[in-house]
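Here it is: the structure, laid out below.
Removed: one protein chain of the complex. Kept in place: all other protein chains.
For reference, chains read A and B in written order, and residue numbers begin at 1 within each chain.
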Amino acid sequence: MKITGTFLDEISHDIPHQNWGRAEWDADFSHMKAIGIDSVYLIRSGHKRWITYPSQVLMKEQRAYQPPVDLVKMFLELADKHRMSFYFGLYDSGVYWHQGDYQKEVDINLKVIDEVWKKYGHFKSFKGWYLSQEISRKVGKIIDLYATLGKHCKDISGNLPTFISPFIDGTKAVYTFDNIESKPDSVTLDQHEKEWNEIFDGIKNVVDSVAFQDGHIEYDLLPGFFEVNKKLADKYGMKCWTNAETFDRDMPIRFLPIKFEKLRLKLEAARQAGFDKAITFEFSHFMSPQSAYLQAGHLYDRYKEYMKTLKP
Amino acid sequence: MKITGTFLDEISHDIPHQNWGRAEWDADFSHMKAIGIDSVYLIRSGHKRWITYPSQVLMKEQRAYQPPVDLVKMFLELADKHRMSFYFGLYDSGVYWHQGDYQKEVDINLKVIDEVWKKYGHFKSFKGWYLSQEISRKVGKIIDLYATLGKHCKDISGNLPTFISPFIDGTKAVYTFDNIESKPDSVTLDQHEKEWNEIFDGIKNVVDSVAFQDGHIEYDLLPGFFEVNKKLADKYGMKCWTNAETFDRDMPIRFLPIKFEKLRLKLEAARQAGFDKAITFEFSHFMSPQSAYLQAGHLYDRYKEYMKTLKP
Partner (left out) sequence: MKITGTFLDEISHDIPHQNWGRAEWDADFSHMKAIGIDSVYLIRSGHKRWITYPSQVLMKEQRAYQPPVDLVKMFLELADKHRMSFYFGLYDSGVYWHQGDYQKEVDINLKVIDEVWKKYGHFKSFKGWYLSQEISRKVGKIIDLYATLGKHCKDISGNLPTFISPFIDGTKAVYTFDNIESKPDSVTLDQHEKEWNEIFDGIKNVVDSVAFQDGHIEYDLLPGFFEVNKKLADKYGMKCWTNAETFDRDMPIRFLPIKFEKLRLKLEAARQAGFDKAITFEFSHFMSPQSAYLQAGHLYDRYKEYMKTLKP
């Protein structure tokens, strides 16, 4: 199961920044290409008051800080240069929908989508949209949110593909800042299937792919959840991807690169479940030869060795 | 707003040690000079039983451990060599004043000051004193402590300058070991002004500069607090510096280098408030090209690019 896409973690609220400039990003896209990654997904275009491009909408309406660099433009130029696909991740207010106001989250994003398509839609590498609100359960009006935003993304852009990347409400779905290893309660497989059946049904026409994060459940539960996810995706005509996390959720340091053995185990489970594609969160911190975490470069090497063992 | 000084974090209780020898420190002073840092401030000469120089006073009276190297001597020699200014940070018992006994903290430090001036006062680079007890509020007899120690430093050394580096009691003023993102209560701007007005009034003749740490409040509160700090410093004839923290307080890993965007935002706020000078805590872990945290080297590069955009 080859990893062919990666998120770009610009605006993070829990992963320290690497302070890369254009030269480092350019090199990183080369490193990605070298192992077969052809798509990059901006994890979000903004979070609270931090934004990735000089958005008039967000600076005015969300009092966002003027960013020092236009990262969206830079990523698109680099994606053009390296012949990669770029997906734009929507804005996450970090407030509205978390507090139950899904409509406000939708409203600001409709403007962001308009602004972004106008500013950057002409780039050859602009190939799709990522609906960045991350959920694990059928919360509030999330179906409406995905449906409205997904539809607008597709309508404005000539039907470019959209995707979401939820997580499973497993024992490891704990808040990063809470120093606990795991929580006692977690979703059952049945309940997971029931809720996601409803969600998929509500978004099937406007969300093309779903890429569940693979890090919140114990390793031996992966096959069961993967099977359900694939079955549901097939049922509603969506593509089933895996978001193979390349950081380790099991360690007291949150977060450093994952042990290769764990990544391999997760990728193998996705392969056996017949998934369509594997992407990762994320290459540049956790898998790149130039990451500040030197374990990442070794993971890159181990992954390359693993690729050689895969059938073409 | 250029950074022209940095703390030297030898004796840290919460930042892991880099285990540098003289060669690495020598190189680091060169890296500092290359971006315009001309002053180094020893964060403290000792903490509890760990000390930076073989102090007879502290080994005898505080049962301090004999240090393997005389760091004070080394730093002074390197400062001489690189034509930089060195400020000596006083001893922090970690106990006495924390438990309300300010007099004991004063007494041991009076002896440390005597000892240090005798041992190292002849160094050309010995240019001032840092009163290392860090506060955010008008606690206990802190005014007396600063006043007594500041006066003695100046009396013994021919009036060399002194400074303090307090923090603001904002939502991010949480204990490093407590894994919480922020605390619900924080000081109001009015209360901050009231308390610091009293403190400055009590220390104005013996403390030359105040360098508030800039990391404990939300970014949008910086202008308000900076304005008050500058106003108060002006009122009492003190210099107003900013201590621009180069580590990121917003992340679950405590601590790694800050995102450049955040540092720039803080420096810009200090510039707009008309501050006299910017220093940082601290260069060697969080901004140095040879730091164990490779993000620091990239921060160094981003900062150099930023410097080029500043008016001379």
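The working rule: a contact is a pair of C-beta atoms (placed from the backbone, for glycine too) under 8 Å apart; a residue touches a chain by one contact, two chains touch by 3 or more.
The structure displayed is predicted, hence computed values, not measured ones.
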{"item": "Contacts of subunit A with the absent chain, listed as residue ranges", "value": "179-181, 219-220, 248, 250-253, 256-261, 264-265, 293-295, 298-299, 301-302, 305-306"}
{"item": "Touching residues (missing chain, whole complex) on subunit B", "value": "13-21, 24, 49-50, 63, 65, 67-68, 176-179, 253-254, 291-292, 294"}
